[in-house]
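Handing you this structure, nothing more for now.
All protein chains but one are shown at their positions in the complex.
And now, chain A:
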Amino acid sequence: MEKILDVKDLHVTFSTYGGTVQAVRGVNFHLNKGETLAIVGESGCGKSVTSNAIMRLIPNPPGKIADGKIMFKGKDLTKVSEKKMRSIRGVDISMIFQDPMTALNPTLTIGTQLMEGLRQHQQVSREKAKKRALEMMDLVGIPNPEERLKQYPHQFSGGMRQRIVIAIALICEPELLIADEPTTALDVTIQAQILELFEKIQDITGVSIILITHDLGVVAKIADRIAVMYAGKIVETGTKRDIFYNPEHPYTKGLLKSVPRLDVQGEKLIPIDGTPPDLFSPPKGCPFAPRCPFAMEVCNKMYPDAVELNESHQVNCWLQDERGKKLLAMKATN
């Protein structure tokens, strides 16, 4: 399958008065054409920073991409000029933000905000831009598009605004769509509608999607593959099937146990004890070790290499490493 995006060893740091925060510490993942990759993890684990790094929207200073490559269609996005990057943003890669209440400019009409990306990148006439805008409004399911174009964001409900945000992101027909917690700020019934909209859009346009979320329910619905992120690193990647049925990293297992299930009666939710590490001085070894019920001595000393469990499923955990398995066996015989 053709890779549309390949992130290699990405490091992002933020300089603050208190020191340097290592928000993303060597992230590797790729995205195939037309698939949906979900990046899952708790707040502060670096999901959003990763997505902003791909868009090169990290405020600099204080933030910067310290190391690594972001290969998009053969170009390294960490190296291209700002001007070139502007011609990629909105055209090849688009982004959807978490809170539709704040993502739209309150002083401009929906029509203006919808069309300005198109008019910036493609030399189209007003009428053509408007026609395209109406098509997009129709695609994302907004009734009375003609009239709605002239209205302002405060005249729309939350769900409708998120549909507008999606329409804005898709108007230039991007190949990659990054959705940063697109349903978090919406209520549950609207969430389902928006997720269905994502599926519909992917069917029609074939766009590849990176979905940033902490909601495993959302992931189960629309993701093809999942990357689990913890403390600035990706600890496990696999297909939806790999992650939900055969989770191998203790953190992934913990995440799945802390989600309520409807198919099991009277099951208790088990939270993961402890808190994520301080990213001012991240631990040398596995960052999850202090919270991990299976932690060994080696976990605190060295970060485990990626282990391939099958061709789609990778995990960074000493429990799956051959050397770690030997240690376990030695412990058992002693």
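Things to note:
Convention: contacts are C-beta pairs under 8 Å (C-beta built on N, C-alpha and C of every residue); 3 or more make two chains touch, one makes a residue touch a chain; residues count from 1.
The rule we apply is simple: contacts and distances are computed from a predicted model.
Of the names listed as "Fe-S cluster assembly protein SufD", "Cellulose synthase", "Phenylacetate-CoA oxygenase subunit PaaC" or "ABC transporter permease subunit", the one that matches the UniProt record for the absent chain is "ABC transporter permease subunit".
Contact with the chain not shown here comes from a single listed residue; of A:Ser15, A:Asn60, A:Asn105 or A:Asn310, that residue is A:Asn105.
Of the options A:Leu31, A:Cys45, A:Ile168 or A:Ala223, the residue whose C-beta touches the omitted chain is A:Ile168.
Among A:Arg25, A:Lys47, A:Arg89 or A:Lys233, only A:Arg89 touches the chain left out of the display. Contact between chain A and the unshown chain involves residues 55, 57, 86-91, 94-95, 97-99, 102-109, 116-117, 120-121, 152, 154, 165, 168-169.
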